[in-house]
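Note that one protein chain is taken out, while the other chains of the complex remain in position.
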Amino acid sequence: MRGSDRDAFSKRHPLVNFVFFIGAIGCAAVIQHPVYLLAGAIGAGSYHLLLNGRKGWRMILGMIPMFLFLTAVNPLFNIYGATVLFHVFGRPYTMEALMYGAAIAAVFMVMLLWFGCYNVVLTSDKFTSLFGDLIPALSLLLVMVLRMIPNFLRKAKQLMGARRSIGKGAGEESTTKEKLSDGMTVLSALTDWALEGSVITGDSMRARGYGVAKRTSFQIYRMTCMDWTLLALISLLLAVVIGFAAGGSTAASFTPDLFFAPIAGWDALGLIAYCLFLLIPTALHVKEAIQWHISRSKI
Amino acid sequence: MAHFEIKDLTFSYPAAKGKRSLEDVCLSIKKGEYIVLCGKSGSGKTTLLRHLKSVLAPHGKRGGEILFNGVPLEKVSQRDQSAKIGYVMQDPDDQIVTDKVWHELAFGLESLGCDQKTMRARVAEMACYFGIGDWFHRDVANLSGGQKQLLNLASIMAMQPEVLILDEPTSQLDPIAASDFLNTVRKINLELGTTVIITEHRLEDIFPYADRAIVMDGGKVIADDTPRRIGKLLYEQGSDMFSAMPTPVRVFYGAGGEGECPLTVREGRNWLSRVFPEAPGVSSFPAEDLAEEVADPALLLKELWFRYEKDSPDILRGVSAEVATGSLYAIVGGNGAGKSTTLKAICGICKPYRGKVKVFGKPVEKYKSGELFHGCLAMLPQDPKSLFVKKTVREDLEEMTRDKALIEQIAATCQITELLDSHPYDLSGGEQQRAALAKVLLTKPRLLLLDEPTKGIDSFFKETFAAILGQLKEQGITIVMVSHDVEFCARYADRVSMFFDGQILTTDTPRRFFGSNSFYTTAANRMSRHVFQNAVTAGDVVELYKRNREG
Partner (left out) sequence: MKKSKIATLIVLFGLIPGTLYLGTRLSGRSYYLVGTLMVIELLIPFFLAFEGRRPQARELVTIAVLCAIAVAGRAAIPIPNFKAIFAIIMISGIAFGPESGFLVGAVSALASNFFYGQGPYTPWQMLGYGVAGLLAGFVFSKNWIARKPLPMAVFGAVCVVLVVGPILDLSDIFLKLTQIDLAAVVVVFAAGLPVNVSQAVCTFLTLLLIGKPLLEKLDRLKEKYGMMEAGGDGI
């Protein structure tokens, strides 16, 4: 939930972050061409590791069983495919379906990795500041909810602690029924407390002029020159990738026969654009590290 | 022209059946004045303040007129009122709307539809003025109570109000945060000329700077004068508001002092020096002996060590204490020192990783589940609201026992018999405290733990509360109390302990404890320590003064 400044890309304007992730996740969701998939996996994986360090490795390794499972399961549902490996329950288990399964599992994993990065980079305040002007009431609502959640979590804890210190409330040794009934009591008391407080919050909003004019939204993030450049670059590269994809150069089909669009000649341009696009966050990080190194050696 | 002109304001709530909450209030408030409004809870202070801002004015029957800068308030546009009349409420938490400090600072400006440039400038200005720079990017959830209230003030000041209205802004804060807050308010008044209208229990921190003090009782203004003269008025009227006056004022009139009334400790010292140019004949109360060994302690703590997480720092670092049966034992000390954690460790909510807790001679972990909290030990939490789970006080009490007679009896002890059918949230702070105490007492504890029991309640409720504690002590109940309220501990405790850095450092009788401290002590002691050796309450000073003058 903290405003993230872990790396160079996180420090960029939320709009740059948001457009990048929409592009990266959108492409990952649609393109199944194995070479593009590999590029996506490398792009997402490297940025994920950069953000999360050792924890990132754990997550990536943890994905492997899931990947294998999804791959192996697919042929059970999808029986099309020319090369039958064996039969399960009388249904053919084909090599093409297995490949297809692997591709889909890879798509899923790459998306998860990108979302992992998204969660670190696009913190709640960045998200709400993006939509502050577009949907002011909703983004204020979201901001208020995000403010209240930790508050209520704390109050719930406080209620439970207070009840325990007068011998009420459920402990570890209570039966599930007791826990349930006490939980409901606390939930209901929490609601009371929260609604009571909401009257004050409402007063505080009106006292500070909520509703007297058309709201503006304070932009704590400003688009710098660098941000505009990056945004233009991201948009350009995405447009190239989408253009080539529409032209069929990312086409891949698995069943009944394997077919991958060849990457040769002009089509290589689409892949190159895709790779450049995916490497933007990692490249920014490397660039900053080098700059920092140089400026430090000058001191 | 007066800033606010209140003419014959009369108001009654719809449910009050004609009983007036405000009666013929006439006031004129000049630009730049610093006005403190005092009165018991329920005297109509908040009702009056809320009338000064249309969106907050309560619904009900109203007569009279309020002029703001000469214009009837209802004719002043909402927009102008929002910007020009700032209003800070009591609860630091619930006033905050957004999740980030910077966003909260900008909230009012956003509402008014300011452009980016103005907002940037004003937000930056406020962050600097209030010293918020360091926590500008933080989540509101991670702020302390004092920081939250300062943020509320700053986010109102960002709109550049002409008047600042504060309704008991420090009642939920600890003393240090409270005086920081009040200093900031004073700075705003002095440096910006903002008119300040404040209600507050902590008159000692405000009186020296206020231009006028207005006292309300039963919806009427009963006194309106400079702080220096208001004490005399109240003393002569025999008003019970007198007991809320700052210590020097109480001592001065209590002792029958002559001349100009002192308002601050410094003035009080000077006055005493003038009265006693030479050391007085009787300069102290007889020394008390502190019993070395407590026979049969109700509570024994031995070398408690505790931390919340495995790799977080220790909160308790070898806490040891003995509490005699039937006594009122107070633990004082700074914020975050671990006082509340100690209480939690006694209850078994926190489990110390080293050390022993013995309740009535038996280790706490040897008590069977349920046994400890029935007829043995109970705790009143800091926020009494955390004990209320039902629609009426009565239902809440019935959650504890089916014994109707016992409920009636305890309700009588706690003086809440008339409140039994009210919703717990409709009670005032002091009443909530007593209702919560009643709920706790229904477990028939022999050892009662109190966490900051005087927080947010005014001096009258404190006295009522102290009287109830006295009754409980007579019934043989041992009370352990954690508090910031030095004055309360000095007056009512049998033993006082200083908690610092995760340990209990010293324990003594209040007289010896506060008599030997020079900073961490009561106002009465600070004011008289150069003349009397161990006077710790206003009553003590008055008594020694009289003995010397008369004897």
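When the chains are written out, they are named A and B in that same order, and each has its own residue count from 1.
We take it that a residue touches a chain if its C-beta (ideal position, glycine included) is under 8 Å from a C-beta of that chain, and two chains touch if they have at least 3 such contacts.
What you see is a predicted model, and the numbers here were worked out from it, not measured in a lab.
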If the full complex is used, which shown chains touch the chain that is missing here? A
Touch with the missing chain holds, among A:Gln32, A:Ser129 or A:Ser217, for A:Gln32
Taking the entire complex into account, which one of A:Leu38, A:Leu68 or A:Ile149 touches the absent chain? A:Ile149
In the whole complex, of A:Pro65, A:Gly248 or A:Gly265, the residue touching the missing chain would be A:Gly248
Of the candidates A:Ile60, A:Leu130 or A:Met160, the residue in contact with the absent chain is A:Met160
Contacts of chain A with the missing chain: which residues? 1, 25-26, 29-33, 70, 74, 77-78, 80, 97, 100-101, 104-105, 108, 111-112, 115-116, 118-119, 124, 127, 135-138, 140-142, 144-146, 148-149, 151-153, 156-157, 159-160, 170, 174, 176, 179-184, 186-188, 190-192, 194-195, 197-199, 201-202, 205-206, 210-211, 245-246, 248, 250-252, 254-255
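Quick note on the criterion: only the chains that are shown with their structure count from here on.
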Take the average of all CA coordinates in chain A, do the same for chain B, and state the distance between these two points in whole angstrom. 46
Residues of chain A that touch chain B when the two form their complex: 1-3, 124-125, 140, 143-144, 146-147, 150-151, 154-155, 158-159, 161-168, 171, 173, 185-186, 188-189, 192-193, 196-198, 200-201, 203-220
Chain B residues touching chain A - in the complex, by the definition given at the top: 53, 55-56, 77-79, 82-83, 86-87, 89, 91, 93-100, 102-103, 106-116, 119-120, 123, 137, 139-141, 152, 155-156, 159, 344, 347, 349, 369-370, 372-374, 378-379, 381, 383, 385-389, 399-400, 425, 439-440, 443, 449
